[in-house]
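Take a look at the structure below.
The other protein chains are all here in position, but one chain of the complex has been omitted.
So that you can tell them apart, the chains are marked A and B in the order they are listed, and the count of residues begins at 1 in each.
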Amino acid sequence: MVVFEKPHALADVPLHYCPGCTHGIVHRLVAEVIDELGIEGKTIGIAPVGCSVMAYNYFNCDMIEAAHGRAPAVATGVKRANPENIVFTYQGDGDLASIGMAETVHSAARNENITIIFINNAIYGMTGGQMAPTSLPGQITQTSPYGRDTDHCGFPIKVCEMLSQVDGAQYLERVAVNNVKNVKNAKKAIKKAFQNQVEGKGFSLIEVISTCPTNWGLTPKKALEWVDEKMIPYYPLGVYKDNTAKKEAE
Amino acid sequence: MAKLTFKTDKCKGCGLCVDVCPKKVLTLAADKINAKGHHPVEAVNMDDCIACAFCATMCPDCIITVER
Partner (left out) sequence: MADKVLMKGNEAIAEAAIIAGCRHYFGYPITPQTEIAAYMAKRMPKIGGCFLQAESEIAAINMVYGVASTGLRVMTSSSSPGISLKGEGLSYLAGADLPSLIVNVQRGGPGLGGIQPSQSDYFQATKAGGHGDFRMLVLAPASVQEMADLTVKGFELADKYRMTSMILADGTMGQMMEPVALDYDVKPMPEKPWATTGTKMEREHNIVNSLFLQPDALEKSNLERYDRYSYIEENEVMYEEYMMDDAEICIAAFGIASRVAKNAIVEARKQGIKVGMIRPITLWPFPTKVFEKAAEKAHTFISVELSMGQMLEDVKLATKCKGEYVLCNRVGGMIPSPEEVLAAIEKANGGAK
């Protein structure tokens, strides 16, 4: 009996991510959810600019590559064109919380019936490890070589907390993928975010605390520990907003 | 009887599976190098495998199939 195998929606190609980068785990979880909901044939995924720019090669559903930060606007267009399609974006922290902040907030404000998978690893990975909008205070990066100085360049943005104040946002949850238990919880959250869309419940965003061993300068194993030690204390896991239960009661 | 299958060519030798295995079934093969230049994972202690799939759960490259 097969206990575990590659989901169909995940393409059978090598991922370009660095060894131990947890992007791959999140890709797999999204693909598992697409399989379990039986929606691969009507799902359109939208890839960002950043490390996951080539996500369009990694999912077997139709895919679109968007400009940096614009994935929620592209998703809006796709969903408005064909509301029966299931539309998700997969974006990193630079893409979603810096250059694409307006698109993020306004797609939430409009309560677009889409699913956003937001990878927060507190760094720009693809360009070689620069400070991200979510880099931690004091975090050393290529462009904050003396540590992120909050007097000089401000504070990290907590996306789930911020969006919880936006009326249009329906489901917001922060999860992590640094151990088996967290991965299982992340899967549940991602499944709910897609299920919400299938049921027409509106805007769902799952923030996934992910790793960047290469640019954090840590081994893959140490990077998982760093998530527990540094990331989760600043970015607490949990459900930040859930209007979907309320909708069911109505 | 548990069975693990690895797509060895896609393994990047990150070792997350090795670390998470509760039964110490896996190791990175120090004497092997795959096409990508990594020491790939291999099972050295299959008798102890309980097919919990923790290894596959933590594998970022989805190279492990677990059967029971």
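Everything that follows uses one rule, which is that contacts are C-beta pairs under 8 Å (C-beta built on N, C-alpha and C of every residue); 3 or more make two chains touch, one makes a residue touch a chain.
Everything numeric here is computed off the predicted structure, so don't read it as measured data.
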item: Which displayed chains the hidden chain touches across the whole complex; value: A
item: Among A:F4, A:Y17 or A:Y56, residue touching the chain not depicted; value: A:Y56
item: Missing-chain contacts mapped onto subunit A; value: 40-44, 46, 53-54, 56-57, 59-67, 70, 73-82, 85, 102-103, 105-106, 110
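Here is the rule we go by: only the chains that are shown with their structure count from here on.
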item: Averaged-CA centre spacing for the pair subunit B and subunit A, given as whole angstrom; value: 26
item: Of subunit B, residues touching subunit A in the complex; value: 9-10, 12-16, 19-20, 36, 38, 51, 53-54, 56-62, 64-68
item: Residue ranges of subunit A touching subunit B (in the complex, touch as defined); value: 1-6, 10, 14-15, 17-25, 27-28, 179-180, 183-184, 213, 219-221, 224
